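In this view, the complex is presented without one of its protein chains, the others remaining in place.
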Amino acid sequence: MEALQKIAKEALASKEAAFIIGYARVPGSQKTRPFIARDEAEAGQLVFDEYCQNNLAVYLTRIARPKEGKMGIVAKSCDVRAIVALLQENQIKRNEVYIIGVNCSGVVEDPAQPLSKENLAGKCNMCQAPQPAGTDTVVGEAKPYERADDKVGKLLAQLDSLSPQERFAFWEAEFEKCVKCYACRQACPLCYCEQCIADKSQPRWIESSASVRGNFAWNMIRAFHLAGRCIGCGECSRACPADIPLMLLNRKMGMIAMKEFNYRHGSNMDDPTLVGSYNNSDRNDFIM
Amino acid sequence: MNYYITTDEKLRELVRTLAEQKWNIISADKQGTRFMYINDGKDLTVDAKARPTKVSAKQFVFPKSEPLFFFKKEHDDLKLIDPQAVQQKTVLFGAKPCDAAGLPIMEKLFNWDYKDEFFNKRVENTVVIGMACDYTDEYCFCTSVGLAPDSEKGSDVFLVPGADNHYVVKEVTPKGAAFIAEFKAIFSEAAQGDIKAVSRTQPAPEKKFNVDEVKNWLDGHFESEYWSKAGETCLGCAQCAFVCPVCHCFDIVDENCAADCGRRVKNWDACQFGLFTKHASGHNPRETQPDRYRQRVSHKFKYYQDKFGETLCTGCGRCSRNCAVGIDIAEIVANIPM
Partner (left out) sequence: MANENFEPKITCFVCNWCTYTGADLAGTSRLKQQPNARLIRVPCTGRIDPVFLIKAFETGADGVLVSGCHPADCHYNTGNYHARRRWIFFRELLNTVGIPESRVHFSWVSASEGKKWVDVVNGVIDKVRQEGPFEGYKKINNEFALPEEVEV
């Protein structure tokens, strides 16, 4: 904690960073939330521990860019993946961000409970390297943690074993709950379009009504626009007030990226994006 | 006021009877996500100890999408077709005080200038069976906005948990009295005190601020520095407005039904969306997210007061409990530098 605060204070003092996007404790609670530190005193409020669930990379495309200095950001390794993805997609430049990497020992699923095997965020289960790479500096220590059941993977396997009609009925019941609040979009570090297709009205491709049909269209297109891009942070499904298992679709798309292209978005900032590129030898067997 | 007694088992029986008579029956779901239609007594969830559902019950009087009319092109003419009339009798089970109170609060808005017949019809057709609440967490603040865990505002019939799965039943409105009379077998008469209500196991939510002081401050601090920090990390999703039992903004859009016909629909909308106030010219009077967050707080604690003399908040804490970035409206209001 002190190391993190010290680095943040120095970065602000030297004007390396204009502000630091980090986590601060919610008063009277162990929970944390995003916090933007702009001066030394505020940098003293920054924390990092297992209650830091949020993927802060979402702010890099939402917050006003400073005229001078970089955007500082505290990033665990999964957040770094989102940052690298944004670099790959040309949304930010490497010299616009000052990345304070934090070694991570897993974060909680339910912030009201302590970290345990049962209370481990789904993304940590899938995490490949809790130590962030390619950051400007790193603090803290990554302790090994016990992985839990892969609930999303299990549910997906179950879903895949159903008939198409049963799958359709499953999603009909799920999407019926959607209220079209677009929290899934706003919480996603990779949903940064200035004008989302859901907001376009001429023509209106995706009905703005929260009808089951409009919700199908929205959720399918959201998942598709993240295909080969989603870095699996789970923020969309955490933000969803209707508890729709959005990660099933994201995971499926991630699995296809892996299976067909051996590709993981946000792994290397020099990689071309998957759906933005092509290969002559791409799979052709499903085309008559 | 008349008192009655009923039990969990009897309420399930009531659900079965209502289902036979083709009532719409609404109950919280088992996961605590939202309210939904049920048809079977075993799906009834009436639980004073439960956390308020993530999404409030408002969509049963103010649907997330409601067709206002349909239109069809016929030769050179346009024919208008009314939607199916709202007439189904409806009962909402187990509304907490912070859910039930939302109805009379929203009623003011929907009857202020234009009388919204869709909303009014739905409210008229709905019997609200409210329930005393025995839950408190750090997000609850009903006591700060003039309500309490045993407020009957908005309920037609009110349940208070008693010993051995019994409920003390109070009839609150004539509509509630008529409902109880119609289903006599479920509600046995009792005198007040026949059955002891079990006392709350949870402390009542602490009072976090004083609405009058807040209103006074808001009157003069539109341009306050406070706002720039208060809404800084807001992502501009509208989850907070959509789960809220009293947020009532809507947008009216036309949609295609088929090549020659369409419908005009009233959809939920919210002030946290950047598009909400964006003009056709591209100008946006609420340019930044803090501007929008200020609107959220001001509408709830000042403008609605100015116009209707009520606070546009029941203190349920849903918006804050669900906010992905931990923005807590009660904390922000309580921290106002008054």
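Order of writing sets the labels: A and B. Residues in every chain begin at 1.
Just so we're on the same page, a residue touches a chain if its C-beta (ideal position, glycine included) is under 8 Å from a C-beta of that chain, and two chains touch if they have at least 3 such contacts.
This structure is a prediction, so every number in the text was calculated from the model and none was measured.
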item: Displayed chains contacting the withheld chain; value: A, B
item: Which of B:50, B:197 or B:261 contacts the chain that the document leaves out; value: B:261
item: Hidden partner chain, residues of subunit B it touches; value: 69-70, 72, 79-84, 255-259, 261, 263
item: Touch list for subunit A against the chain that is not drawn; value: 159-160, 164-172, 197, 205-206, 211-213, 216-217, 220-221, 223-224, 227-228, 248-249, 252-253, 256-257, 260, 274-275, 277-280, 282-284, 286-288
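In the analysis below, only the chains that are shown with their structure count from here on.
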item: Subunit A and subunit B: spacing of chain centres that average the CA atoms, whole Å; value: 31
item: Residue numbers on subunit A that touch subunit B, as the complex places them; value: 26-29, 31-36, 54, 58-59, 62, 64, 177, 179-183, 185-187, 199, 201, 204, 207-211, 214, 235, 238-239, 241-243
item: Residues of subunit B touching subunit A in the complex; value: 31, 33-34, 54-55, 59, 64-65, 138, 232-233, 235-239, 241-243, 251, 253, 255, 265, 267-268, 270, 273, 275, 288-289, 322, 324-328, 331
